[in-house]
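The complex appears here without one of its protein chains, the remainder shown in place.
So, chain A:
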Amino acid sequence: MLAVTSAPRIASNKRTVVDARRQQFAKTRHAPEEYPHRLNFYLVPPAGDIALEQFEEWAIARLKVLGELESCQFRNKTPAETDEHMKPVLDKYMRLSSNASRSGEVQDERKRDHYSHWTLRLAFSSTPDLRQRFARLETQLLKLRMASDDARERRAFIDSLSMSWETLSEEEKITWLDQLKAATNLKRDEEESWFKVAWEKVPELVERRQCLLKRGVAYVHVREQQTMVINEFSRQLETGLELAARNLPRMDEDNRLSPILHHLSQSFVAPDAGYSESSSIGDITTPTAAAIDGLSQHFPLCMQNLHRELRKNSHLKHFGRLQYTLFLKGIGLSLQECILFWRKSFKLIADDKFKSDYLYNIRHAYGDVGGDSNRRGRGYTPYSCQKLLTEPAPSAGQTHGCPYRTYNPDNLLSLLQSVGVSDRTLLQGVKEDVGKQRYHIACNRVFDYAHKAQIKKVKDEGLWSASELDLVLHPNAYFKRSFLLKNLGKVKAGDLGVDGAFGVSSGGAGEKMEE
């Protein structure tokens, strides 16, 4: 099993064989892990064995939880809203019962929690950005769990962490009760208990004069304990992640675990978004080659960019063509219309050249020719946002990929302005998102702004469910939603969709919201 902590050569939970004669051949045995508390500081790496599938499965479950947590943060949800939102998610993916529950699964749940944390720790230690995000999310998760924990158990957990503070004795309390109350701003319904610690451990409290100071000792109210615990956890995790990063190259698991870890860290960039065929609008209206120009107003920025490039130069390079063709297929453009579209767009090219150089590719993308037999007839799936964000970035002369990632902020803003987005706060927001590398958030922000009125209407009248308004994670989903929103009046509920139901949500979000 992988143990990536340094210092203790002999891990604290390892049962060493003392007899020198037997030691050479002894099998490594570790003490069985115990989980006395629901919460965990994850100080000791797991030492038991688990199956490879469990390794991946548990990690993915945790990833889903963290992803949800992150999206709550993006939407600036209040702690109460977050808590509410996360409850079902946590119950489904990472149930953690308290000590009081009778379930026999308690230890198993905690084991899953423990192992999945350490797995993800490995997966997200490679770059500083990932480390920071992981640390932040795990801290949030701990905060969430602490809040929902029973007070007694929480107290027991905190006490178990040796954090070098001691509770005030009764006499000390009596002597300085007034000063304690004044210094720590005691509210009427708060309990009167404080603890003391060296002031260097709580500089933020000292700075704000939120604790009593006597000869270098700070007297802190117990409510600050939680904050201190959380801060300490965060600090330790960050150190641990850096250690893990340093040890990562030493891992010799290239064909077993590295692909899994790699895949895990990839899905952190943009949550997994599948593509569902129902994002075509072929049922509502049949798009034709001529209609593309008009429909382009509903395109996400990546596709609009490609379209304009195409119109400007009457040409697109390979990856751009591929991306765009697949997108158009996703919209519902038939092969014939698509060929017509490209022929017309590539007007500077002679017929023969077009036939020899470009025609085959379009047909290939649609699955008309070539490809492996599994996919024939259907062709390749249109690229999701995640794919666009992780494939190699475009170089000179190419315009594929996600412009929020490719362009530097200034050029991005001017591009946005040229497609008609000019609201200053919006542009500011986009800039921030891009700065934090939240490209899909930026795109969604633009979407929300462009369709503000329609979204409001749909929300107010309850025409669409919440899942249908969740994050857009696929260019085709963006298009479909935009088209539907802008044509609300012309489309009657109930007569769309392959399966007859109107609830055609964007691919990725739908997957998550199944429950």
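Assorted remarks:
Everything below uses one rule, namely that a contact is a pair of C-beta atoms (placed from the backbone, for glycine too) under 8 Å apart; a residue touches a chain by one contact, two chains touch by 3 or more; residues count from 1.
Please note the rule applied: contacts and distances are computed from a predicted model.
The complex includes a chain that is not drawn, and of the options "DNA primase", "Exosome complex exonuclease RRP44", "DNA-directed RNA polymerase subunit" or "MMS19 nucleotide excision repair protein" the UniProt name matching it is "DNA primase". Contact with the chain that does not appear here is found for just one residue of A:T167, A:N185 or A:S465, A:N185. The residue from A:E57, A:D83, A:E232 or A:D423 that touches the chain not shown here is A:E232. For the chain left out of this panel, the touching residue among A:E53, A:E171 or A:E200 is A:E200. When the full complex is taken into account, the listed residue touching the unshown chain is A:K214, out of A:R152, A:K214 or A:H318. The set of chain A residues touching the chain not shown comprises 161-164, 179, 181-183, 185, 199-200, 203-204, 206-209, 212-217, 232, 236.
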